[in-house]
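For this depiction, one protein chain was excluded, whereas all remaining protein chains were kept in their positions.
For reference, chains read A, B and C in written order, and residue numbers begin at 1 within each chain.
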Amino acid sequence: MGAISALPELVGRAAEMGRPIHFTSGRVGMTSFSAGTSAAPTIAALLVLGELSKIGAEPGVSIIATTGEAEVLPVAEEIVISAVTAAGHPEMKPDVRFLSNQLRSYISGCMGIISREKVAGNVVIGMIGMESLYLLDAGLDVGAMQIGGSASDSNAPWFVCAADYFLIGEEIIATAAYLGGDPTVVGSVAGEDVVKIIIMAIMMVGSILVTAGMPWLTELLKN
Amino acid sequence: MKEYSLRKLLSDKRFLYPWLVVLVAIPYIRPIGLPVVAYPWTKAAYDTVESIPEGSNVIVDTGFSPGSWAEQGAQGMALISHTLRRNCKLVFLVDAQEPPGVMMAERIMKELGPTVVDPRGKKYGVDWVNLGIVAGGVAAAAQLAQDFHATVKYDTYGTSLKELPLTKNIRGVADFALILLITTGRAFPLLEQWRIPYAKTIKIIVATMGMGLTTYIANWNAGIVNGLLSGIRGAAEYEALTKNYGEATKGMDAVNLSHIFAVVLLFAGNASFWIARTRKGKPKEA
Amino acid sequence: MLALTLMTWSYLYRENFFYRLAEKTFIGITVGQLLCLQLQALWSQDIALVTRGEWLLILPTVIGATYLLRLSQKYRWISRYAVALLVASSVGLAVRVLPWIVEQHIVAVMAKLTVLDNAIILTAVVTSIFYFYFMRKPGGIAEQISKIGRGFIMVNLGAIAAGVFLVRLATLTERVQFILRTLGIIP
Partner (left out) sequence: MSVLMSVLKKKELPFVILTIVGLFFILAYYFPLPLLASVEKELRGWVIIMGIFLNLLGVVSLTIKEYGIIRKRLAGWESSAWFLVVLIITVVVFFYAGSSGKDPFYTYFDTLFTPLDTGMYSLLTFMVIAAFFRVFRVRSWESFLLVASLVFVMLMNAPVGEAMWSGFPAIGQWITTVPAMGASRASEICIALGGIILMMRIILGLEKRIM
């Protein structure tokens, strides 16, 4: 996945230009709004933030993380602190900013930061809602290198076109897992792939059964 | 290098913005009125309203915020003016998830009042009631179906529901003929708790945002939803079906012009990209 | 009101003084409202109930209050416990989507394959899942299938982009109408 290798490139560019990197995991949090589907992408995005801080700690690139949900603030700070400590730079302070819990108000703040700080890199990843195109557009205007992806399909098209490196759907979660270089990750992902094969098999068998006029598998799964 | 500077001006995105505003503004000053052909699910929504007995009670969920007025408000006005012309009585409510929806119900009735519906006939308390926020999600919806007065005691102004002529005799789901869901996604659980268990006596029409359409088409195919409106286009189709042209029809003119504009831009952008690419032999980033 | 709308639109030219003014006003009022509503909620949902005898609620109040210790460098570690609870609850909630996925998506795909469209839907689902099959080897058969899946995903994204354009356009028409009305061009 290209986006993983792009993080060092992004940090290098920012260090060279002497400008900060903007990171956001979007407006939604982990427990409140439509929690079921947004928790994992948000946490995955924060793990990407951790990796970014780890790479950025050595050249001392400042990373401005913004959020539209207050509950992301402490988790993001913890992740950044443990990442920079692991990289041997515990003196780096996390810069996580809560802007507003109202969607458009948060967007206006993000756009302001991107264009005023003239960020060198713009990382927009997670369960990104309608803020996607606003932030990508602002990033394009200041010529930032953009990496991103949304776990919500309805906002993914803009990333495909406007980001330099994009991730689609589940790739976000998988990337975040791979980033740490943890050997247990391969095992988890392999296990997940087996589940996917099973799901595909169930769907195909179920369809064939329905075609043959035996919908018992469908009835079974409905309950 | 005059030609060069002209091209630079044309490729600046700021050059596009005024054109978009002009294209959207034109239909309001001089309407064009291309015919809007209704999708089958919109026609089904119209037929559903026509099929309920005249004067039935209708329950309406207006769970959307002012930001979506252009879409949801237009759909709400089209649907509600039709039900009112069939002399239906309306009971509005919203979920606790979308508090501004309470004001949206008032706004629909206010904007409809003097235009479509004969203002002399329709009175608050007799023809329509606004329950305000009904908190409690699924549990509250289920209880509301069985025992109306035990779940909600007062309307949004604090008047007792037992004193209002419309709600005085309502006991539960059996007294309603139709559900209108005019929401932006997270609907009040009327679909699960009212339509599915009581499918024989009550029908449902969903007015969703343009993006929510695919999910609901599956429900429409399955017969769970009787009729479906989607976004400003759905509203315009409904206005055409009821021959009651309003905001959405004008909006569709703007949609037509700006969509042509968008397609032209797509081709222009790609053409300039490919010309630059073949000239220089490598892709040029925007 | 017209001025405020135009102030936000001024961003389209470039980031400027008026936009900054609008931005800070916007954040100011929403954050102010958040602060007030949360203080009110703290009273009505928590402290008022505790004084009425629901002593158990003292516990989340104390744990919640430790979040504020994050602002101090020295006692920041205390809040780590509260963060652990926060992550735990989000994790616990996230696992709940499984039954919903089975019902909404897996069952819905199973339909008569003799109808061409249903067969295409099944193909689209299966090939697209292959795109998210991460153990695939470069050049293998899974890689080939995943390319077809990627094509289906792109078609989906294009359709979505068109839908989003229509939805957003509706809001613009409303604003343009508002401006025309304010300027007195249309009634």
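By our rule, contacts are C-beta pairs under 8 Å (C-beta built on N, C-alpha and C of every residue); 3 or more make two chains touch, one makes a residue touch a chain.
The structure displayed is predicted, hence computed values, not measured ones.
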item: Visible contact partners (per top-of-document touch definition) of the missing chain; value: A, B, C
item: Options A:11, A:52 or A:73, residue touching the unrepresented chain; value: A:73
item: Interface with the unshown chain - residue positions in chain C; value: 1-2, 4-9, 11-12, 20-42, 45-46, 56-57, 59-61, 63-65, 67-68, 70-71, 77, 80-89, 91-98, 101, 104-106, 108-109, 117, 120-129, 131-132, 149-166, 168-169, 171-172, 174-175, 178
item: Missing-partner contacts on chain A, residue numbers; value: 31-32, 37, 39-41, 43-44, 47, 50, 70-71, 73-75, 78-79, 82-83, 97-99, 101-102, 104-105, 107-108, 116, 130, 133-134, 136-137, 140, 151, 153, 157-158, 160-162, 168-170, 173-174, 176-177, 180, 182, 184-185, 188-189, 191-192, 195-196, 199
item: Hidden partner interface residues of chain B, rising order; value: 13, 16-17, 20, 34-37, 39, 66-67, 210, 213-214, 217-218, 233, 236, 252, 255-256, 258-263, 265-266, 268-270, 273-274, 283, 286
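Throughout what follows, only the chains that are shown with their structure count from here on.
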item: Closest chain to global C-alpha mean, per-chain Cα centroids; value: C
item: Chain pair with the greatest number of C-beta contact pairs; value: A-C
item: Rounded Å distance between chain A and chain C, as computed from the means of their C-alpha atoms; value: 12
item: Between chain B and chain A, distance of the C-alpha-averaged centres to the nearest whole Å; value: 32
item: Multi-partner residues of chain B (each touching 2 or more other chains); value: 67, 211
item: Chain C, residues touching no fewer than two other chains; value: 160, 163-164
item: In the complex with chain B, residue positions of chain C that touch it; value: 12-13, 108, 160, 163-167, 169-174, 176-177, 180, 185-186
item: Residues on chain B engaged by chain C in the complex (per definition of touch); value: 14, 17, 20-21, 24-25, 28-29, 67-71, 74, 209-211, 213, 218, 231-233, 247, 250-251, 254-255, 258-259, 262
item: Complex contacts: residues of chain A adjacent to chain C; value: 29-31, 35-37, 39-40, 43, 71, 74-75, 77-78, 99-102, 104-105, 108-109, 111-112, 115-116, 141, 153-158, 160, 168-171, 174, 189-190, 192-193, 196-197, 199-200, 202-204, 206-211, 215, 217-218, 221-222
